[in-house]
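Missing here: one protein chain of the complex. Every other protein chain is in place.
On to chain A.
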Amino acid sequence: MENTFSVGLKNNIAPQQEYLLQGSIVDLHRDVLLHRLRGLCDNADKQPETFSDHEMVFVLRGATAQQNPVLFRVRRSLDPPDDPSWHIRYLGTSEIGDKNRHTLVRACFDVACSNNVVKFLNEMGFRSDHEYCVKGYFFHKGRMKVTVSKIYRMVQTGTPDGNTQEAMTQSSLVELSVVAPAGQEQIADDMKNFAEQLKPLVQLEKVDQKRLSVQ
């Protein structure tokens, strides 16, 4: 498969990489973590921002049994209820194994889209794989984004309501990510230093996605 960068470059989409560290914290201690993050990140004097998103993952499988189907993540915000902003994200495969890199690095293409994207993707041949809701808190420090969120499974597909969701786990997912143009190693070090400060509460580390997926 062609390098995702060159593909992106050819089609005038800004090639960017996502640097990611993930961890989790039990719900009981989530408030302690929120307090800590509020002190560490920018804007300590404001209440932390909340967000509530609904994500659908679409898969395009090739004609032959290809190894890697293309995955598109379509996300929309549920916060202003009558004005959702839709967003498509494509994430490339990540290269793990490099001991010098502290974070997970993968190509990332982010595109804002209009609200008929689901229909469009269906017409193109994508099939909906799964969907879920994410709700949580959002912090930022410089260009680092930290989210503490809970993932909810949709009991019935369609419009996500409060009562048609159920939490999947008793813990929250903590993610530290930076989206930046390719080739800046400084970012990984900064992220690692930030993760060190959260150490006893939550351990942020790079998680190998390939090992997690069940085929």
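Throughout what follows, a contact is a pair of C-beta atoms (placed from the backbone, for glycine too) under 8 Å apart; a residue touches a chain by one contact, two chains touch by 3 or more; residues count from 1.
As a working rule, contacts and distances are computed from a predicted model.
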The complex's invisible chain, by UniProt name, from "NADPH oxidase 2", "Trafficking protein particle complex subunit 11", "Mediator of RNA polymerase II transcription subunit 17" or "Geranylgeranyl transferase type-2 subunit beta": "Mediator of RNA polymerase II transcription subunit 17"
Candidate in contact with the missing chain, chosen from A:R76, A:H102 or A:K150: A:R76
Option touching the unshown chain, where A:R89, A:R106, A:R153 or A:K192 are the choices: A:R89
Interface with the unshown chain - residue positions in chain A: 42-44, 49, 51, 53, 55, 73, 75-77, 79-80, 85-87, 89, 110-114, 134, 138, 140, 143, 145, 147, 149, 179
